[in-house]
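Shown here: the complex without one of its protein chains, the others still in place.
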Amino acid sequence: MPGFAPKNPDYRAVATATFDSQQAMRTLGISIERLAPGEIELAMPYRADLTQQNGFIHAGIITAALDSACGIAAFTLMPADSDILTVEFKTNLLAPAKGQRFAFRASVVKPGRTLTVCEAQAFAWHDDAETLIATMTGTLIALTRREPAKPQPEPRAAG
Amino acid sequence: MPGFAPKNPDYRAVATATFDSQQAMRTLGISIERLAPGEIELAMPYRADLTQQNGFIHAGIITAALDSACGIAAFTLMPADSDILTVEFKTNLLAPAKGQRFAFRASVVKPGRTLTVCEAQAFAWHDDAETLIATMTGTLIALTRREPAKPQPEPRAAG
Amino acid sequence: MPGFAPKNPDYRAVATATFDSQQAMRTLGISIERLAPGEIELAMPYRADLTQQNGFIHAGIITAALDSACGIAAFTLMPADSDILTVEFKTNLLAPAKGQRFAFRASVVKPGRTLTVCEAQAFAWHDDAETLIATMTGTLIALTRREPAKPQPEPRAAG
Partner (left out) sequence: MPGFAPKNPDYRAVATATFDSQQAMRTLGISIERLAPGEIELAMPYRADLTQQNGFIHAGIITAALDSACGIAAFTLMPADSDILTVEFKTNLLAPAKGQRFAFRASVVKPGRTLTVCEAQAFAWHDDAETLIATMTGTLIALTRREPAKPQPEPRAAG
C-alpha cells in the first residue's frame, strides 16, 4: 500500500506526540521503531509481568500494541487538529507470543475522511528468527479535536 | 445462556489458578469478581498509567480484560487437564473507557470439544452509572495440557 | 436493549422499502418477519441451490441475511433521508446451517449519529427445534441520502 501523501506536513511530530501521550504504551514498554505516512513499526521487549498462564505474552498485550500501531498509522494521514479513536478491531492469534522481543507493523489499507481501515501484523523474535504471531484488521474514526492541540490565546476582556 | 454443566468438578479452583497465573492480569490490576460455569465477571480500577491520549483506558487494555474473561469463562467448561488458547477475537469500542472502575462480563455462547465461542461486554462505572463501552466475540481452543498442572506424585515401585 | 425511540416516525415504511429494494434479499428468498425500532427478524426457507459442499446453507448466505438484518435494524433508528452502508461485520459459525427454515434476529447495541453497532443471531429450524447456528457483530454508517428515496413530483409551472 505505497505512497500515501500526508495531509498534515507535521504528521511525524503530531503522530509521535500522540503515541507519547498514550501512557499505556509506556507502561507496557512499547516504543516507535519506524514511522512513515500510513505506516508504523512498534517494538516491545519480552516482560514476564505481561504473560498469560503459559509464559507467553498475553494476547491482550499483543492487541494493545497492534491497536496503537493501527491508530498511529491511520493518524499520520489525517488533517491537523484531528483526534482519532478506534471503532473496532479483530485479532487472529497465529502462534504463541514467545520470544525475546516483538515487532508490530501496521499500514493503512484504506484512508478516509471519517473512517480509516488498517492492517497490522505482530512478530516474535526468538534468537534470530522472526515468526508471525498475530494479525489485526482495525477501523479507526477521525474526530475533530474539541480542544486545540496548542494553547489558545488569552481571551481578551470585552471593552 | 444458562445452565452449563462443568465437566471438571474442580472447575472453580482450576479456573482461578489459571487466571492467577496470568501475570498480565496482576500487572493490569484485574481481578475475578464472580465465577460460575461458563460465566465470569472481572473488575479493574481506573489507572492513569493504562490510558491512551485522551485519558481513557487504552482499548488494548480493555481488550486484554475481555480476552481473559472469555478465556476463563470457556475454561470452566473444559475437561480436567485441558489448556486453553485464544484463536481470535473481535472488539467493538462503543464509548470511551472513562470511569472510576470497569467490569468485564463474559459468557460462553457455544461450548465445544475443540472450539468454544464466548461473548463479553465491558462496562465503565462513572459515579454510580454503568455504561456499556465495548463488546467482544472470541473463539478459544482447548488443548491437552502437555505438562501436568501440579507436580505429580512419584510413581511408586510396584510391589 | 429495549426501548429505542425512532427519530423517523415513518421508520417502518422506510425500513421496509429499503429492504424491499435489496434485490439480493428477493433472490435469496429472505423476507421480513417482524420489525420494531432497533430490531428485526428475517426468515428464509431452505434452498438446495444456496448450499455448500455438505448440503448446508452456505455461510455467506447466512451472512447476507445477518448483514441485511443488522442494516435494517440500524436503519429504523436513523433520521429521515438517511442512507446506510455496512462498514464491517464479523460472523461466527457455531453449527451447520441445516434445517427446513432459518430465522435471523438483529438488534441495535449502540445507536449513533454516524456509526451504529448491531448484534444478530441466526437460527436453524429443524422439525420443531431451534438451534443457534451463527452470530454477527456489525458496524453500520449513516450517510445523508444524495438522491431522494422516491421520485419527486414534477415541478409545477409557477402561476
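Going by the order they are written in, the chains are A, B and C; count residues from 1 in each one.
The rule is simple: a contact is a pair of C-beta atoms (placed from the backbone, for glycine too) under 8 Å apart; a residue touches a chain by one contact, two chains touch by 3 or more.
Keep in mind that this is a model prediction, so the values were computed, not measured.
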| item | value |
| --- | --- |
| Options C:A5, C:L85 or C:A129, residue touching the unrepresented chain | C:L85 |
| Residue of C:S31, C:Q52 or C:Q100 touching the missing chain in the full complex | C:Q52 |
| Residues from chain B at the interface with the omitted partner, ascending | 87-88, 90, 114-115, 117, 139, 141 |
| Chain not shown, touching residues in chain A | 90, 92, 94-95, 109-110, 117, 119, 132, 135, 137, 139 |
| Sites on chain C contacted by the missing partner chain, in the whole complex | 18, 21-27, 48-54, 57-61, 63-68, 71, 83, 85-93, 96 |
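Here is the rule we go by: only the chains that are shown with their structure count from here on.
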| item | value |
| --- | --- |
| Superposing rotation of chain A relative to chain B, computed on C-alpha atoms, to nearest 5° | 175 |
| Averaged-CA centre spacing for the pair chain C and chain A, given as whole angstrom | 33 |
| Rounded Å distance between chain A and chain B, as computed from the means of their C-alpha atoms | 24 |
| Sequence positions of chain C contacting 2 or more other chains | 90, 117, 139 |
